[in-house]
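In this view, the complex is presented without one of its protein chains, the others remaining in place.
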Amino acid sequence: MLVHLGWHPLSRAPPFEQGATCSGWKRSVQGSCPMAPQYAPSLRSRLAPLLLFLQIGFVVIFAFCIEIESNIKADGTTFSSFYPEFQDVNAMVILGFGFLCTFLVRYGYSATGFNLLVAVMAIQWAIILRGMESWYYRGKIRVDLRSLVVAEMCTASALISIGAVLGKTNPVHLVLIGLLEVSGFVLNEWLLQVLLKVPTENSIMLLHVFGAFFGLTLTWILFREGSLQPFEKEKFDRQTGLFSMLGSLFLWMFWPSFNSVLVDNDFPWRKLGAVCSTYLALAVSAVTASAMSMLSSPRGKLNPIRMQSCILAGGVAVGVSMSAVRQPWEAMTIGFTAAVVSTAGSQCLKTHMLLAFECHDTCAVLSTHGLPGLLGWLAHLLLQIKACDDHTTAIRFAVFHICTLLLTIAVSLSMAVLTGFLLKWNLWRPPQDKKCFDDQAFWEFPHLAVNK
Amino acid sequence: MLVHLGWHPLSRAPPFEQGATCSGWKRSVQGSCPMAPQYAPSLRSRLAPLLLFLQIGFVVIFAFCIEIESNIKADGTTFSSFYPEFQDVNAMVILGFGFLCTFLVRYGYSATGFNLLVAVMAIQWAIILRGMESWYYRGKIRVDLRSLVVAEMCTASALISIGAVLGKTNPVHLVLIGLLEVSGFVLNEWLLQVLLKVPTENSIMLLHVFGAFFGLTLTWILFREGSLQPFEKEKFDRQTGLFSMLGSLFLWMFWPSFNSVLVDNDFPWRKLGAVCSTYLALAVSAVTASAMSMLSSPRGKLNPIRMQSCILAGGVAVGVSMSAVRQPWEAMTIGFTAAVVSTAGSQCLKTHMLLAFECHDTCAVLSTHGLPGLLGWLAHLLLQIKACDDHTTAIRFAVFHICTLLLTIAVSLSMAVLTGFLLKWNLWRPPQDKKCFDDQAFWEFPHLAVNK
Partner (left out) sequence: MLVHLGWHPLSRAPPFEQGATCSGWKRSVQGSCPMAPQYAPSLRSRLAPLLLFLQIGFVVIFAFCIEIESNIKADGTTFSSFYPEFQDVNAMVILGFGFLCTFLVRYGYSATGFNLLVAVMAIQWAIILRGMESWYYRGKIRVDLRSLVVAEMCTASALISIGAVLGKTNPVHLVLIGLLEVSGFVLNEWLLQVLLKVPTENSIMLLHVFGAFFGLTLTWILFREGSLQPFEKEKFDRQTGLFSMLGSLFLWMFWPSFNSVLVDNDFPWRKLGAVCSTYLALAVSAVTASAMSMLSSPRGKLNPIRMQSCILAGGVAVGVSMSAVRQPWEAMTIGFTAAVVSTAGSQCLKTHMLLAFECHDTCAVLSTHGLPGLLGWLAHLLLQIKACDDHTTAIRFAVFHICTLLLTIAVSLSMAVLTGFLLKWNLWRPPQDKKCFDDQAFWEFPHLAVNK
């Protein structure tokens, strides 16, 4: 409450002046300043042992189970044709997702730093989990560029989930979410393959739907009363908006690689199709998102943060429906619809989700990944049915396709509930409302050290 | 005038304080505050319908005319050897050009956001226009990575034009400029091919000259009295200068891809030559631009914005003369001269252009693209003449080469005049002088919403 009153002047002052302001407000809020450190309990005794324990565990597992693939064609084309796309996906996961969330005015370090931390933990864990089967049958897991890329895509689904709870959690939470989400996602992929014979390329692409529903359930379970009014620091400013634009453009630019990287190199025309379709869908969705953002705003202006996430909707939707898209115009129509749905969702649903369903969705993952993902799934269904010659095949496919979605959502929700209850444990020291969306809870700024 | 007096306090205040300052100045400028919204007329009724109409039109055209190339070599080398360069050019067009213009202290969102918007509209339009001939003869336009890259390069020429009018126009203007400029550029390429048999690689590389002259003519036609004193917000600060440096380095790094991407893969030594020449020319022009910037400054200091654009001059000049450059030192000499010309141009010409010719050139496209482009054309001429054995061939080539330039400039100027008169129409709601170079005319900031 106190800090609330003190907020308005603070929000204009550069961060390192906080120490000074503290004394300035001493008269009115006497006694609260010395207690400030208690609001952001140190995570040293939680995060550091957890990270070291997990990391040493991973090294031990890698030592016993994992070797690098040595059976590569000697002409090297497989490697060299795959490597640039691997780097594009890497840039998306590390830079794109990291900087997309820097729009929060005082949470930039956490957004990029914890994104990196969760990503590298989840990638190692995904490599291990996805190799379990191979380890069971052959005693060894072989790693090559493709398995790294698939691990990065599993990680992307964890990073999407994290977007929903960002700012209201601490890095211990985020690492646990990352590992459990990836476990759920790999389990889902395995179930889809075993039960419904869904090929890997298609099941991986459901990462948007899986990640979004996981994140939403999680933020619903972790709901705190304080979310009902806007958090003091949950806003953007001119500079952080530009950093966020940078992350968004990185995702936008490299999305064609994201959607085409798993397409087999032996079918270059399918790969070209994936690249061109994604590219055109993204172009259409950038235009449509701008138009819709302007139409839906009460003052007829563009909302930068909304636009930044909605221009990506086309890439999400086309990714999910990739294997059924044949013509550029199909991709473009999907991109158009995805941008409309995404803008409408982020305009209308965000407040409703918060008030009616107690879901506080920091980075709007529902409208950026959830709704376009569902739309992509629907487009896949319609396009595939249109391509079927007879009714029997069409109905059969529809049943399979619906089961795929239901199973994915079921696994996503159940893992999220499990994760949510684990995280509600106070052992992990959740940040208090006043320290939400604030880097200073976790990061050391030299100014404070000097001023004190 | 009023706002000038009122500027100093504003320039230190974060954007969301404007509302507050407004009341502070009420006594002296009574009555102007309530009218403020009228200064930035909403573009909802202009931009949104225009974008939706054009975008739906493009989707329909794509549905009827465009298919993805399916005739690709099965070994996939064509695809995988082309894809990284495609992504480099993509990064230049979307990130490089977008962030290059973020130096304007309050125009960062517009610079990056509208750059993306114009780029994606122009790319779709360029794909359609450049496929017209194929559509006429075969009924279908085939899209592959090469046609996407060429479309991006046409778009680059539109983005150069936009650099000249940035800040003094609204997004409706920019989209119209983008589409008309691309139409003119494709027309020019077609005329050059039909009349003078100029190969595509060479005519595309004239994009710098075409774009610069188009932009300059446009800014001359759209000249407003208010440009004679410096605009209040037409300046940079420490942070925006770094964003701009980021964009500039993206352009600098990937310029070798830009110049070599259209060289046929079947001649890898020509491709290597293009990459190495561009790389060395850029290196020389970075050094020379620093030295010249220091020599020409009255205080012997470097001007960051000038340096950021002049380090690119070598890439522009070598790009235009690419097909005649054989030796690294030729490229380096061209880079050296280009940096000298570009720095001298941006030092001396900018004010003269404004006062004598009423050309207000926001991003200095004349000295960044125009002059180095002309220099590259001249270098091409000289190198080609030097390589000719006999006088007849040399003179013949010179005549052809001069005609190429004259035709390009003629098409550029006439399209620009046409575009300029279309844009002068008040229907498009041009921003008023006080709202120039200001994101708040087009973008919604949450601070304002909260304060009101």
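Here the chain labels run A and B in written order, and each chain numbers its own residues starting at 1.
FYI, a contact is a pair of C-beta atoms (placed from the backbone, for glycine too) under 8 Å apart; a residue touches a chain by one contact, two chains touch by 3 or more.
Here the structure is a predicted model, which is why all the values come from computation and not from measurement.
Of the listed positions B:63, B:187 or B:294, the one in contact with the omitted chain in the full complex is B:294. Among A:144, A:201, A:358 or A:433, only A:144 touches the chain that is left out of the view.
The chain not displayed touches subunit B at residues 11-12, 77, 80-82, 84-85, 88, 235-239, 241-242, 245-246, 249-250, 252-254, 257, 265-266, 268-269, 271-273, 275-277, 279-280, 282-284, 286-288, 290-292, 294-295, 297, 299-304, 307, 311, 327-329, 332-333, 336. Residues 14-17, 37, 42-45, 47-49, 51-52, 54-56, 58-60, 62-63, 66-70, 72-81, 83-84, 87, 90-91, 94-95, 98-99, 102, 106, 108-109, 112-113, 116-117, 120-121, 123-124, 143-145, 148, 171, 239, 243, 246, 439, 442-447, 450 of subunit A touch the missing chain (whole complex, contact as defined above).
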